[in-house]
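A single protein chain has been omitted; all remaining protein chains appear in their positions.
The block that comes next holds chain A.
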Amino acid sequence: MPATETFYDVMRRQGITRRSFMKYCSLTASALGLGPAFVPQIAHAMETRPRTPVIWLHGLECTCCSESFIRSAHPLVRDVVLSMISLDYDDTLMAAAGHQAEAALEQVIEEYRGNYILAVEGNPPLNEDGMFCITGGRPFVEKLRHAAEGAQAIISWGACASYGCVQAAHPNPTQATPVHEVITDRPIIRVPGCPPIAEVMTGVITYMLTFQRLPELDRQGRPAMFYGQRIHDKCYRRAHFDAGQFVEAWDDDNARRGYCLYKMGCRGPTTYNACSTIGWNEGVSFPIQSGHGCIGCSEEGFWDAGSFYDRVTDLTQFGVEANAGQIGGAAAAAVGGAVAVHAAVSALKSAQVKRQQAAREEA
């Protein structure tokens, strides 16, 4: 019976030694920002607690979240978490297909009602009754609602599920809608990013499976331990920002010196993510380290917020592509000009009135 199987059982079955298991526990503790005192607690939880099944649904998406997830830096994290998930349901990664896969989904929903975690990659399009995304012969939004009913909690993977991402960009013809606007009666954790960092994804799942509760969330429902600070706050180029040393053009001397990319439109100062601490591809690098500004992929509506090289959003309401500075400057110049004209007319008018008065007095 899978319900009695613990994480530890799964790991041992995978041929993982006790020593490696303890290493994994301490790694997890530090990844989650917990002290060494939590290591035995994590080990105990993984040894005794029946594992929580995870259903992984795919809506309108590009699968970059899955691609990121299976590249998690620590192989142990990947193997353990991934093998547990593939046991249940993930139509991209599971061995079963077609009716078998759908039967597996139904089985998990029935057997673990109220106890499984629903991970959603991508989002449901609501226009035309959801016909823009059909999985398993029915609109994805129906499948999502069905699976969400018995879920303990929902994880919104990536910018798609969290905010809508590219398919929800203006004018959003399919009416792609983030998960929390469709499912409103379940706790939802948003893990934005396009894709999210692999270690962030495994970290969130491990935390939930280990402690049987949601990690601490911020106002937008993002795990505070990974999304509590901006890229900017821990950027290794921050000293150049404060010093006022900026890259002025791509491939100039300042770029070679590794100065701050703020003037090149880096969105690090407005983007909440863990890239500058965890890094990508097993911690090898992250965009700013590679000499390119942050494009703010984990922020709301980042496709509609202008070019990837603009830190300031264009305001299309005014009918032209202009940002706050340009519109404000134009308004100030227009008002300044109007004031100058008004002052000139006032002076002329005043002179005229004086002349008329003088004429009247003479008369």
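As a working rule, a contact is a pair of C-beta atoms (placed from the backbone, for glycine too) under 8 Å apart; a residue touches a chain by one contact, two chains touch by 3 or more; residues count from 1.
Just so it is clear, contacts and distances are computed from a predicted model.
Novice: Match the chain absent from this complex view to the correct UniProt protein name in "Heme exporter protein B", "Branched-chain amino acid ABC transporter, permease protein", "Phosphate-specific transport system accessory protein PhoU" or "Probable Ni/Fe-hydrogenase B-type cytochrome subunit".
Specialist: So, among "Heme exporter protein B", "Branched-chain amino acid ABC transporter, permease protein", "Phosphate-specific transport system accessory protein PhoU" or "Probable Ni/Fe-hydrogenase B-type cytochrome subunit", the name matching the hidden chain's UniProt entry is "Probable Ni/Fe-hydrogenase B-type cytochrome subunit".
Novice: Pick from A:24, A:262 or A:303: which residue touches the chain that isn't shown?
Specialist: A:262
Novice: Given the contact definition stated above, which residue among A:13, A:342 or A:355 touches the chain not shown here?
Specialist: A:342
Novice: From the listed residues A:58, A:143 or A:311, report the one that touches the chain absent from this view.
Specialist: Reading the full complex, the residue touching the unseen chain is A:311.
Novice: Taking the full complex into account, find the residue in A:70, A:134, A:239 or A:358 that is in contact with the omitted chain.
Specialist: Once the missing chain is taken into account, the touching residue is A:239.
Novice: State which residues belonging to chain A touch the missing partner chain.
Specialist: Residues 218-220, 224, 228-230, 233, 239-246, 248, 254, 259, 262-263, 267, 269-272, 296, 299-301, 305, 311-313, 315, 323-325, 327-329, 331-332, 335-336, 339, 342-343, 345-346, 349-350, 353 of chain A touch the chain absent from view.
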